[in-house]
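Shown here: the complex without one of its protein chains, the others still in place.
Here is subunit A:
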């Protein structure tokens, strides 16, 4: 098992390294294809390799035309099986944090919560891998208020670190009857304003925590991005009385704002993993730049 893991990781890294060359090749082929389509002369830098590349273009089919990246590799099997999530907290969690984690268990379908106890992170990840979990989610807190969320995709997948703000848990809302039960249907997902490259990456990470829903599902989970702050909302909808155009939304579940501050190309326990993206708040232009949307 250990050796197998090591080998798989090496393969993954190797393919990630090759990606750069493949991408270059893809770009060249794309240029030639465009030039041929528009009837323009082929760019001069590709003159030498043009014949060989043209041959390859002719022989391409659907799968080989698109360059595969390690990101595809990470989520290659995600669409085939439902995700299996392991939820846990930081050490010595307070009661409010445990309550919040229990709420999250209902938010993410097909998830399990375990007590943290005194386990080391690497142990947790190992057991999760061996039990075929696809994701591990850690929740951190500050004096009872949840303030951190770490989503780690398991077979050496990416890890996204979020900060939580403006958290409103179901426990905060005292009126239990108004809230009612939390349905455990597989929800529909809405992602709004995830337009940049980084935004799409984050959207992907968040998307693959959820399984494929049925078309008539009544539950909606929304991730709406506004100036790099992602709002998480959980609703249940019903067709209203006023015809097909009226919808009655009822908010259930916790609501919070997520603020991405790091994406690593490895699991949580791999400290030396490459950092794909990290927030830079003290840069002079930090106010003007938006990394996830618009």
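The definition used in the following text is that a contact is a pair of C-beta atoms (placed from the backbone, for glycine too) under 8 Å apart; a residue touches a chain by one contact, two chains touch by 3 or more; residues count from 1.
Note that contacts and distances are computed from a predicted model.
Remark: of the listed names "Ubiquitin-like domain-containing protein", "U3 small nucleolar ribonucleoprotein protein MPP10 isoform X2", "SAGA-associated factor 11" or "Glycoprotein-N-acetylgalactosamine 3-beta-galactosyltransferase 1", the one matching the undisplayed chain in UniProt is "U3 small nucleolar ribonucleoprotein protein MPP10 isoform X2". Of the listed residues A:112, A:226 or A:262, the one in contact with the hidden chain in the full complex is A:226. Of the candidate positions A:96, A:155 or A:213, contact with the hidden chain is made by A:213. Residues 78-80, 165-166, 188-192, 203, 207-208, 210-213, 220, 222, 224, 226-229, 231, 233, 235, 237, 244-245, 247, 249, 255, 257, 259, 281-284, 286-287 are the ones on subunit A that touch the missing chain.
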